[in-house]
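Notes follow the structure.
Every protein chain except one is present and positioned as in the full complex.
Now for subunit A:
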């Protein structure tokens, strides 16, 4: 583990990004898409076709802001999980120092997302109450592989979308930059989370694996289903009931999500965390 941590610390030295100075926060924000339109929860539904291009653009801005808010929420959980995990590790170890570096990254990311959403849309978003309450419990008790694999799930789902959006010329430049900063630093975090998950699972019995796998799957379901809620549709002036209904059955969107989670599912399978019970949850959530 320390070798991975040392490498990651070295990598952070090679390239860490400071949104504070790297982004001109006073520059005017244009009216580009908030995410690639194909990633909208309504893309491919009849409702999408009824919207004007301006409405579609506005919808994607709100969806992106809502997703970023889910990101902030999870980054808070993650910081606490990591802090608890390294609480009694020796401060001089590379693993400890890397963990704090990661927390510092997440801290900067949360501020960055908060500021970016503030510049993009009005009003502010918040994850649903149930997710917040479950998250509160999760960050207080999760440990070992459940903590790290859940971190991985959240990072990986966000990561793949953001890689698409950052390369998309139609997306608002501010969002593209913010996403790239996130992608670079998250790639290190994901390497760390995978390594920790593998290590914690070494020697875990079947019972523990079964429980961990299910906990992680439920966390994944919580994260994914909290990303875009009915409030988003209401705020852009859509018929929220209809939007929620069509989004829920949007096979195009489910397929994109499934594709973006393919590497993650392969990893979970390779470490034995894709038990039949967990697989059922992932199928319902649309990740498998």
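The rule is short, and it goes like this: a contact is a pair of C-beta atoms (placed from the backbone, for glycine too) under 8 Å apart; a residue touches a chain by one contact, two chains touch by 3 or more; residues count from 1.
Throughout what follows, contacts and distances are computed from a predicted model.
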Query: The chain dropped from view, which UniProt name applies: "Transcriptional regulator", "ABC transporter permease", "ferredoxin--NADP(+) reductase" or "Glycolate oxidase"?
result: "ferredoxin--NADP(+) reductase"
Query: Among A:15, A:54, A:91 or A:202, which one is in touch with the chain left out?
result: A:15
Statement: The one of A:166, A:201 or A:281 in touch with the missing chain is A:166
Field: Residues of subunit A in contact with the chain not shown
entry: 4, 7-8, 10-11, 14-15, 36, 38, 43-46, 48-49, 163-164, 166-169, 176-177, 180, 183-184, 186-188, 190-191, 194, 250-252, 254-256, 258-259, 262-263, 266, 269-270, 274, 279, 283, 288
